[in-house]
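Note that one protein chain of the assembly has been removed; the remaining protein chains are unaltered in position.
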Amino acid sequence: MTISEPISEVDIEVSINGRTRRHRVPARLLLSDYIRDTVGLTGTHLGCEHGYCGACTVIVDGDAVRSCLMLAVQADGAEVRTVEDLAPAGSDCLSPMQQAFHDNHALQCGFCTAGFLMTLDSVDPAEWSEPERVVELLSGNLCRCTGYQNIVTAVTEAWSAYDGSGGSNDG
Amino acid sequence: MSLDIDSHIRHSTRHIGRSVPRREDRGPLTGRGRYVADIKIAGMLEVVFVRSVEAHARIVSIDTSEALAVEGVRAVFTAADLADVKTFPDYIPYIGPVRQRPLGTGTVRYVGTPYAAVVADDRYIAEDAAALVAAGTTYEPLPTVADLDQALAPGAPKLHDHWENNCSFDVAPHKPEVDRAFEQADHTFTETYVSQRQTGLPMETRGVVADITDGTLTVWSSTQSPHMVRSTVALMLGMPEPQVRVVHPTIGGGFGTKTHIYPEDIVVPWIARRLDRPARWIEDRMENLVASVHAREQRHEVEVAYDDDGTIRGVRCASMLDMGSGEIFMPGTAPVFVTNACITGGYDFPNMQARTIGVVTNKTPSGAYRGFGIPEGAFVMERIIDRVARLTGTDRVELRRRMLVRPGQTPYVMHGGGRLDSGSHTESFERGVEMAQPALERARARYAGDPDVRVGVGYSNYVEPTSPSYHLTTGHWGGGDAATVRVDPDGSVRVAAGLSAFGQGAETTAAQLAADALGVSPEEVTVVLGDTERAPYGLGSWGSRGAMMLTGSVLLASERLMDKARAIAAHMLEAAEADIVLTDGAFHVAGSDQPSVSWAEVGTAAWIRYVDLPDGMEPGLETSGYFHPENLQHQLDDTGKINAAASWSNGTHIGVVSVRVSTGEVRIEDYVVVHDCGTVINPALVEGQVHGGVAQGIAGAMYEHFQYDPDTANPRFASFMDYLVPTCAEVPHMEVDHFESPAPEQPLGVKGCGEGGTVGPPAVVAGAVSDALSEWGVDLTECPVTPVAVRAAIRSAEAAGTGADS
Partner (left out) sequence: MKPAPFDYCRPSTVTEALEALSSAESSRVLAGGQSLVPAMNFRLTDVSLLVDINRIEGLASVDCDPGGVTVGAAATQTQVLDHDGAASVVSGLRAALRHVGHLQIRNRGTVCGSLAHADPAAELPALAVASDAVIAVSGPDGERRIDAADFFIGAFWTALDDGELITEVRFPAEPPGSMTIVDEISRRAGDFAVAGLVATVEAEGGAVRGARLVGFGLGGVPTRLEAAEAAIRDWAPDHPADTLAEAVMADTADAFDDIHATSWYRREAVAALTVRAARRALAAEEAA
C-alpha cells in the first residue's frame, strides 16, 4: 500500500464491478481513462475533465466521485463501480432507477446519464423521495438535453417503486 | 402532398401520436452506448491539435523538432504538409470569401485556430508534444478587433486582407411604407438591444475517427450531417464519394454546433490516409470552448414609431452579427437573416424594415446553435412591445392581443416573406395567460411579507420556421431528404434515412412511422440512420427538420412499397388489388374470411419465390422516397422576400420571476409553455424537446456568456467555471400545454419542434424582471440578466432619480 519512493509507473489492483483487475499504469493516468481505455468500460463518459459536468461520476468505496479528478493509482485497493454494474447481471432487466429513466424519458442523447445514475446509486434511496433534496443531489451533474425535469420525475418515481415494494434495490 | 396511410390498413393500434418508448435508451442506460470516443481500432493513433494562443497574428515559424523527439510521437503536421488538400469552398456569393485552409497558415485570426496536428501513440503523449510545438511557435502579433465597434471603426485592422473592410455582408431592404409609418406616428424612440455570445455546448464534445481499409476511407464523426461531411471530405481530399464513408455513432448532443464541417473533419481522415493508420481525435472541453462554433452575438439598433394608443406603426432594425473570424464551413451567416425573418414572431406586423449586417472579429467563428437566430429577434420584438406598453400606459397583455395573428388569418405572410401556414398564435397566448395566472398569484402570495422581493411576469409569442432550405445558409445544399424502406424475405422491415440523430429519438420516430405505414409494430422495424453507406443522401438533423423529413420520406417510400406489396398479395390471394387490406400485419381480402398472406410471404415472393409474383413484375421489395417540401423556397423572389421554411410552428412562453432588490438575484418561480408544432408523432419526445430547449433558453437569458478581453481579443473563459451551464437547481419547473394546428401542406400535418423551446426565455426573463422592477422604470435591453445587470439597472435608475425612493 505504501509507496515510499517516488515512481512514475505503479502496479495497481482495483476491483471494478466486482472483478479484480491488475495493471501497471503511469502515475499520471486518470481514473477515468483507466476505466475507459485500460479496462475498456466506456459507459463512463468524459464531458469536461475538470470536475464540473459529472458525466464521469463513478462510485469508489461507496462514494460518488469524479473519476476525472482521481488518479488511477489512488484507486489502488479500492472497489469501483460503474454504470455497467447497475442492471442486474445476466438478465435483460434494468435496475429500478434505469427503468424509471426509460419510462419517464429522462435521457435524450444519454451522454450524461451514467453520471446521474451513479450519483443516485451512491446515496440512500430515502434521499430520492424529496424533490428538493433530489435537485440538490443532482446539481453536480450537467445535462444539456432534458432540462432536468424528467430526470427529477424519474427519481421520484423510482422512489415510489422502491418504497412501494419495500424490497431491496440495486439500482 | 397528402399521404393517406390509413386507406388500406386496419390498425389495431396506431403508433403515431403515442409516446412509444424510445429504442435509443438502452445503450446509454446500461453503459453500452457507442459514442465516437468509445471507438477503438487496433493500431489507432491519437491526434492532438495545436491551437493559436494569439487572437490575431502571423505565424512566423513552428519548430516541431522537440515534439518529434518525444518517445511515442509519430508525426507532427502543419499547414505546409496539407498543401494537397483543397481549401474549404466559399459557396455563398454574397458574403466575403474566407478561403479557409484546414490548418491555419500565415495569419491566425482567433484564439483556438488549429495550426498543427500532433500524432502519437496516446493522448497523454500527444499533449506532451503539443505543448512543445506550442512553445516552439513564434508569432508576430497583429492588432486585434474584439467587437463590432472595433471592427467597423475607420482604419480598423482587417482580418481578411482581400476584403475591403471587416464587413462580410450588408443587406438593406427599403420599404416606403415603413417611412410613411414613421411620418404619421405620434412618437418614436430608438434603442439598442444586445444578445450575448453563447454556444450549443453538447455534453459530448466533437470527435473524429478515421480509418482507410481497401481504399475506402471510413470516418466516424460526431456530426449532425454525415452526408455533407462525406461530400466535403471527398471534395477536399480529392477522393470519389463512394470511397468515403461517414458514420455517426451515438451522438451526445449537437444543438447545431455539429452541423458545421470543421478542420478536424478533414485533417484526421487526411492523417489516416497519409500514415495508413487509424487515427482518432477527441475534442477536449478546453478546446471545445474555443474551437466549436459560438453563436447569438448580435446587436440590434432599433427605431420604433408608435401612437398614443399603443399601436406600433413601424420598426426599423439594423441587426448586426458578430461572426467571429468567419472561418467556418458552412459559414455562420444565416442566423442573423433568420433573426430578421422571424423578428415579428406571432404578431401581425408587416411594417418591419430589417437590415442585416455581418462583421468579422478576432474571435471564434460563430455559427449554428439551436434557435438559429430566432431568440435574438424574439427578444427585440417583445422588449419593444413592453416598452411601448409602458410608454403609452397600455396593458402588456392587451397590446399583445391586439397584435397577434388571429384565427383565420393564416396562411399569413410575414414582413420578410415567411408564410405562417397555420397556427394557434392567439389561442396559445390566451391559454398561456390563463395558465400563468395562478403561478403569478402564488408568487405574489409567497413573497407578500418580504419587502426585499418584487415579482414580475414576462411574455413571448414566437414562431419557429421548420424544415428550412439550406441553400441560403450553405449556398449549395437544398432542403430535402431521402429514406429507403425494405421488407426482407422474413417479413422484417428496415428503414434507412439520410437523417441523423443525436438524442431526439429519431429512430423511434422512424419506427413509429414505418410501423403505421406498413401495419406492423415498431419493434419489428429496424432503423438505420447516420451512415452514408447504408442510407440514402440526406442533409442531417438541424432546423427542426427531423420529424417532417422523416414523415415525408418514410411515408413516401412506404406508400410505394405498399403498392407493390398489395399487388403481390392480391396475386397470391387471387383477388383484385383494390380489395386487399392489411390487418395486424397480414394481407386479406376485404370482408372475407379467406386465409391471409403475411409480410414474410410477400417478402419471400418478392425476393426469392418469383413463382408467386404477378407476371412481369420486377422482383424485390425495396423502395425509396425523396421528400422535398413543395412550398419551400431556396432563393429570394423578385421582391426580395423568401419563405425558406416548409412550415412554421408557434408558441407562447410566460415566466414568473422573483427579484431580490438588494442583491439582484433572480429566481424563475414558474415557467409556462404553450406550443404548437402541428401533428405530434410522439408526445413524450416533443415535450422532451421543449424542456431541453427552454433550459438552453434560460441558460442564454441568465447564465452563459463568452466574454473576451476588449484589448487583446483573448477569451476570458477557459472552463465551466466561466461558462455557466445551468444545473437542475437553476432550471425551473415547466408546465407545458399543446395545440396541434396541422401543417396543411405537409404529410400528416407534421411541423417540427426542435428549437422553439430556446426562443422564449431571453424575452420572458428580461420582460419579467423589468416588470418586477417597474417602480424603478427598469427596462432591460441586454442578456444575460445577471445579478450584476439587475443591480446596475436599479442603481442607474436611482442615480437618475427615476426610481422609487428606497
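Chains: A and B, in written order; residue numbering restarts at 1 for each.
The working rule: a residue touches a chain if its C-beta (ideal position, glycine included) is under 8 Å from a C-beta of that chain, and two chains touch if they have at least 3 such contacts.
This is a predicted model, so every value here is computed, not measured.
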Taking the entire complex into account, which one of B:Gln100, B:Thr727 or B:Gln746 touches the absent chain?
B:Thr727
Among B:Gln243, B:Gln437 or B:Ser719, which one is in touch with the chain left out?
B:Ser719
Touch rule applied to subunit B and the missing chain gives residues 123-124, 127-128, 131, 284-286, 660, 662-665, 703, 705, 707, 716-719, 721-722, 724, 726-727, 729-730, 786-788, 791-792
Touch residues of subunit A, complete complex, unshown partner:
1-8, 10, 26-28, 30, 33, 49-51, 54, 57, 63-66, 68-71, 73-74, 119, 122-123, 135-137, 139-140
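The working rule: only the chains that are shown with their structure count from here on.
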Provide the C-alpha centroid distance between subunit A and subunit B, rounded to the nearest whole angstrom.
30
Which of the residues in subunit B end up touching subunit A in this complex?
19, 21-22, 24-35, 37-38, 40, 123-124, 201-205, 250-253, 255, 284-285, 502-505, 684-685, 687-688, 690-696, 719-721, 725, 727-729, 731, 733-734, 757
Listed in rising order, subunit A residues that touch subunit B in their complex are 26, 28-29, 33, 36-37, 40-50, 52-53, 55, 82-84, 86-87, 94, 98, 101-103, 105, 107-114, 117, 135-136, 138-152
